[in-house]
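Note that this complex is displayed minus one protein chain, with the remaining chains in position.
Let's turn to chain A:
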Amino acid sequence: MPAVRTAAGARGVASIPLTAERMPHVRRSADLQRLAPADVEALRAIVPQPGGLLSADDDADAVAPFNQDWMRKYRGQSRLVLRPRTTEQVSRILAYCNQRRLAVVPQGGNTGLVGGSVPVHDEIVLSTQALNQIRAFDEVSGILTCEAGCVLEALDTWLAAKGYMMPLDLGAKGSCQIGGNVATNAGGLRLLRYGSLHGTVLSMEVVLADGSVLELGKPLRKDNTGYDLKQLFIGSEGTLGVITSVSILTPPRPKAVNVAILGLDSYEHVVQLFRQARADLGEILSAFEFFDSECMSLVKTHIAGARAPFETAARFYVLVETSGSSKEHDDEKLAGFLERAMETGTVLDGTVAQDATQVAAFWSLRESIPEACAKDGGNFKYDVSMPVDKIYGVVEAMRAHLGGTGLFPPPADAGADAERIKRVVGFGHMGDGNLHLNITTTGWSPRTEGAIEPHVYELVQQAAGSVSAEHGLGLAKAPYLGYSKSADTIALMRRVKAVFDPNGILNPYKYFPDAQ
């Protein structure tokens, strides 16, 4: 798949090529109808409130942002955006579109990284932006019921006042919406401690393609009454129905948080440190992230105000976070863990945050790596998972492989605009076995892409891993599903899709390998 074309400095919307032109093999389905004026009027009647309907005929500028993704890699050609305010409106919209065979792309915060949230052709965008009410909160159990369009950070801030927090956290928190998080089974920085959405989501309200509204599960911690259908929707990326509301179990907000950044000289030591952290820190461990020295170098180069946590040059950096209910207890455990790590020589140097500002600064070092990569040039991004001890081997294998192509490092006599691979960096949620492999380039070319893919997917397959750990399939990864799922499994998935969306109106062209 082509690289993200990114560059420092602003670029207009027009400079993102249309997905339909860049990927002509993703043909518009003949079974799906085109939008007629009568359709627009019928839909306008369903969402009569101001801002309920945006038409490209009335205001192309208003519609444009819904057509392009956050990475500025994909641009669709939707002529209509709907922003229903209630589940009932969603139901009537889908019933109408299903009957008319009009394709629909459900869209939340539009922060996805695989092009799953934007149209490819002229699909109607169904935005959950206006479904933003918190419906209920049980202060005893911490069960929060809210609508799909609630922004993750806004929910966390609301819960903070009550002494609770959202069980997930990711870089896009200021824009992503909980419905989209659930539809993509978002992972993030705290999965290590609080588990995945498959565990924390207790129930959901969904609208199926034909408009039927279903309550899947109940806001109860335990309920073993029948097939747990909501699990199908978690990670279904808008292909089985539209999630309109979610009940999620929220943990108490920790009273004590500690963050340390540590420097190590080999990946074996990083793995050792992880085992030691599980043993010594136990239940208070809330994050274990790693990044290599290339990442630190990129952040220091491209991110204003970034400060190295310590002076010792380290090959690998680990960010450890603990969260608990007692500062004294946590401080003692952390101090013991760090002492042992230094004494055994596992850790070369490190820094412990002394106040909340330093905690934020340390997290910012880790969280700004994707931005630093984007500023370095074109990006090929891979989000893969595999057994923890194999992670860095994949990064090193890619470097070796690319070294053999003559593109990396670029030859000394390469001209200024020669295609070249600049850096191969690895970072990620090591505790979850999740590697983010980023390759920065001077631009995209078939030769660069051919050097990287499909080799990277073969490496992941050899490590018995997943080609998409948390970013999902969308448009970008759908063709590679076969590297991680058998043909029989994919066939069964298709049968499930047919049950929920027989007319194929929900987020077509995505998720399945031959949807294109």
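Quick notes
Going forward, a contact is a pair of C-beta atoms (placed from the backbone, for glycine too) under 8 Å apart; a residue touches a chain by one contact, two chains touch by 3 or more; residues count from 1.
The rule is short, and it goes like this: contacts and distances are computed from a predicted model.
One chain of the complex is hidden; its UniProt record names it "Probable electron transfer flavoprotein subunit beta", one of "Probable electron transfer flavoprotein subunit beta", "Large ribosomal subunit protein mL49", "Origin recognition complex subunit 3" or "Pentatricopeptide repeat-containing protein". Of the candidate positions A:Met23, A:Val47, A:Val63 or A:Ala130, contact with the hidden chain is made by A:Ala130. Summary of contacts with the chain left out: across A:Ser29, A:Ser175, A:Gln276 or A:Gln358, the touching residue is A:Gln358. Check A:Glu88, A:Asp265 or A:Asp349 against the missing chain and you find that the one touching it is A:Asp349.
Here one chain is not drawn; of A:His198, A:Arg221, A:Lys255 or A:Arg278, the residue touching it is A:Lys255.
For chain A, the residues touching the chain absent from view are 50-51, 62, 129-130, 255, 257, 260, 262, 307, 309-310, 335, 338-339, 342, 347, 349-358, 360.
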